[in-house]
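One structure is given below, represented as structure tokens, and several questions about it will come after.
Here the complex is missing one protein chain, while the rest keep their positions.
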Amino acid sequence: MPVDVDATVLSNTRLSSDYNVLGLAAPAIAAAAEPGQFVMVKPGLGDHPLLRRPFSVFEVIEDDAGRVTGLSLLNKRIGVTTRTLFGLEPGARVRCLGPLGRPFSPAAPPERAWMVAGGVGLAPFHTLAVALRARGVESTLFYGARSAAELFHLDAFRRLGVRLQLATDDGSRGDHGLVAAPLERALRGLGPAAPLRLYACGPTPMMRAVTDLAHAHGRRTEVSLEQVMGCGLGGCYSCVVPVRRNGGRPRFVRSCLDGPVFDGRTVVWDGLGAG
Amino acid sequence: MPVDVDATVLSNTRLSSDYNVLGLAAPAIAAAAEPGQFVMVKPGLGDHPLLRRPFSVFEVIEDDAGRVTGLSLLNKRIGVTTRTLFGLEPGARVRCLGPLGRPFSPAAPPERAWMVAGGVGLAPFHTLAVALRARGVESTLFYGARSAAELFHLDAFRRLGVRLQLATDDGSRGDHGLVAAPLERALRGLGPAAPLRLYACGPTPMMRAVTDLAHAHGRRTEVSLEQVMGCGLGGCYSCVVPVRRNGGRPRFVRSCLDGPVFDGRTVVWDGLGAG
Amino acid sequence: MSVDLSVDIGGGLTLANPFIAASGCFGYGVEYADVVDLSTLGAVAVKGLFLDEREGHPPERIVETPSGMLNAIGLQGIGVRRFVAEKLPPLRERGAVVMVNICGSTIDEYAEVARILDDAEGVAAIELNISCPNIRKGGMMFGCSLAGTRDVVAAVRKVTRLPLVPKLTPNVTDVAAFAAAARDAGADAVSLVNTFLAMAIDVETRRPRLSNVMGGLSGPAIRPIAVRMVHECRRAVSIPLIGMGGIMNADDALEFLIAGATAVQVGTANFVDPFIWGKLTAGLTGYLERHGMAAVTEVVGSLDLSTRDAGPTPEAACS
Partner (left out) sequence: MSVDLSVDIGGGLTLANPFIAASGCFGYGVEYADVVDLSTLGAVAVKGLFLDEREGHPPERIVETPSGMLNAIGLQGIGVRRFVAEKLPPLRERGAVVMVNICGSTIDEYAEVARILDDAEGVAAIELNISCPNIRKGGMMFGCSLAGTRDVVAAVRKVTRLPLVPKLTPNVTDVAAFAAAARDAGADAVSLVNTFLAMAIDVETRRPRLSNVMGGLSGPAIRPIAVRMVHECRRAVSIPLIGMGGIMNADDALEFLIAGATAVQVGTANFVDPFIWGKLTAGLTGYLERHGMAAVTEVVGSLDLSTRDAGPTPEAACS
């Protein structure tokens, strides 16, 4: 039962010239959201831009008494809405509809959990890490970004007991290059029998590479896809992903209902579109 | 030579729930503007709403050293742009194109000047009062509004040596009813030979009534009309006013170039449109 | 609520209020059952159905444009038989008034789809999507040819007693002629407008933004054109009109009602605000009360042209 909240901006923390974390007073959504779910967001009250935009729930915000007071978004500036979200001051309003979509299926011991994030693909993993810790699952975050300055919230993940494996495009921190490299080492290091769950979120080529790599090691990956979405509720059929299940032919399924989390091996990556 | 200034909001003084005075850092326009001229304004940088809106230059703002630093607008909330202008905070940006249009022709002694304002029609008269004072012209402001609470800037006019004749719809100050009443008394009191210039700005029926009243006493009126304007520069032919000159047939003339100030007797009031 | 919002949209069908979810913008209705009580809508027009399943176009399927959006979904759908088996029962259960939007590549397909729906339980009306491709006629659309419109409406009319509502495309020179053709062929009402054929280009890659190159423009951008078309049709035919195109709130809906639409559909706005339906009925009720009207029918076609020129002057288009 998604709800629509005319949420007040609680905080806006700029992380870099392109990234920020926006706190929104939408406790009803925050309390109901499961890791991997998303919200459809629209700043202000006007009609410009027209459509809402999808965002992962980044953090659930609690007050000192442990009451849920809101949620935050990890936002990366790439266009009109993300630019507005970057600039908002506390007190501004953001319409926020959610929670939406199918969540990750969290691991349970003895499984260990590996999360693979590229850039803003970090967004769904904070709530997942909280859930994994609650379940006593040992977890690692493989996290790639352009440079050390764009590796965010490392301490927060450490505090949640998450091990970190970093990579940067410019080599300023962790592995020089793609995050697939440390992942591959780790997969090789882990015996094939060790129970493992893999999650990935980031640029499409990265999720595809992670899926293939995992597959080569006999592992599945849950990928969180970022299709363009018109409604988030199954109404428009804009967000489709070509999925091949049980050996059948590819079918377009709605990412907002059937996803955004998919079994990476079922995704027909070539048909995903430019987005 | 109009210029376009991306002006910073210097101040926003709310006068009531609908009126405010917005200070804009547009010194080049302020220094060049003559009484009765206007600016074409658009808040923000986006395309919503699409078109600029016309506003009289209300005050020329000077710093302590007497240097012109900007201009102000007297704004009344009636729609999308005026609502935005009401809410702007200092530091916001407003695109401001001007000065535009034909100004009032200011009186010179021994003429006396009577300004007749209804509501937001006060806007062009502050700069006119300044000019009249500089020329040593004795001036009176006939000023009507809905209630005493909507009679603004009276002290400012008094400081400029302007005599005030007030009227309110609810009788809370001055004459009870239309501003035409004190004007009529004054016209009757003034000998027909006394040199006088009359200026009017306000709702169309009021300007029409003032024109007719003045005409009945053998006087002309310069009226400042508020036609809807698409461009302010003569490009679109949206702002036309039907004008009959020299006994000819009515012709549509562009208010942004030929006006907004017209000789009231030449205006064909029935053809002015709903605006 | 002391005002009567009910409207008669022809063919014996009365809706509790004039607000209909537009086809393709509300899935099969069931997707929204968690968000709105479907029985509170005037009707639900479900996504366009062919006889068989269709996959539609690959992504990107939508792109936002100034005050609008383009879509090229390509009529992905489960086909009419699965719809009847899987979607109609839950819709019935929830008390939804269901208009089924139907498509066909041939006249026979249209008729076959209609026949199946005529036999089904819980279909309130058929909306005939005649801006669909006519493969038989070499790609010409039924909806862009008067003869094609007449033929397909007449063929479907023969196989069903359900209220029949052809949906007109705006991509024509004279939409009122199409309304008249549809009426002549037996339509109970017409709905208009479908989307405007349009296109957007990514200037950095120099590729179309939609995989299908072109798509349909909807949203507030098109509203003034859609209102004009409703006005033109109102002057040409007297069957009920269902107006749509860029309705975002009750005032926008009122423009269509005043221009002569008996009911309206809301598409794109439902994406922006799925809770819009209660706001629409509240806004309309408030308006009617404020204007001292006891029923929405009083506002339908109430356009006051007394102070204006009587008719449409094509001149305006080149002023």
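Chains here go by letter, A, B and C, matching the order in which they are written, and residues are numbered from 1 within each.
The definition used in the following text is that contacts are C-beta pairs under 8 Å (C-beta built on N, C-alpha and C of every residue); 3 or more make two chains touch, one makes a residue touch a chain.
Not measured: the values here are computed from a predicted model.
Chemist: Check the whole complex and report which displayed chains the hidden chain contacts.
Modeler: B, C
Chemist: Which one touches the absent chain: C:I20, C:L70, C:V97 or C:I116?
Modeler: Missing-chain contact among the listed residues: C:L70.
Chemist: Going by the touch rule given at the top, which residues of chain B touch the chain that is not shown?
Modeler: That gives, for chain B, the contact residues 1-2, 4, 42, 47-52, 95, 97, 227-228, 230-231, 233-242, 251-252, 257, 271-275.
Chemist: Need a quick check: the contact residues on chain C for the chain that isn't drawn.
Modeler: Residue positions of chain C that touch the missing chain: 24, 48, 56-57, 65-68, 70-75, 103, 129, 131-133, 139, 141, 143-144, 169, 171-174, 194-201, 203, 205-208, 210-217, 219-225, 227-228, 231, 246, 251, 254-255, 258-259, 287, 299, 302-305, 307-309, 311-319.
To be clear about the criterion, only the chains that are shown with their structure count from here on.
Chemist: Averaged over CA atoms, how far is the centre of chain A from the centre of chain B? Could you give it in whole Å?
Modeler: 56
Chemist: Could you please state the distance in Å, as a whole number, between where the Cα atoms of chain B are centred and where those of chain C are centred?
Modeler: Chain B and chain C have C-alpha centres separated by 47 Å.
Chemist: Express in whole angstrom the distance between the two chain centres, defined as the mean CA positions of chain A and chain C.
Modeler: Averaging C-alpha atoms per chain gives centres 37 Å apart.
Chemist: Going by the contact rule already set, what residues in chain B reach two or more other chains?
Modeler: 47
Chemist: In chain C, which residues are in touch with two or more of the other chains?
Modeler: none
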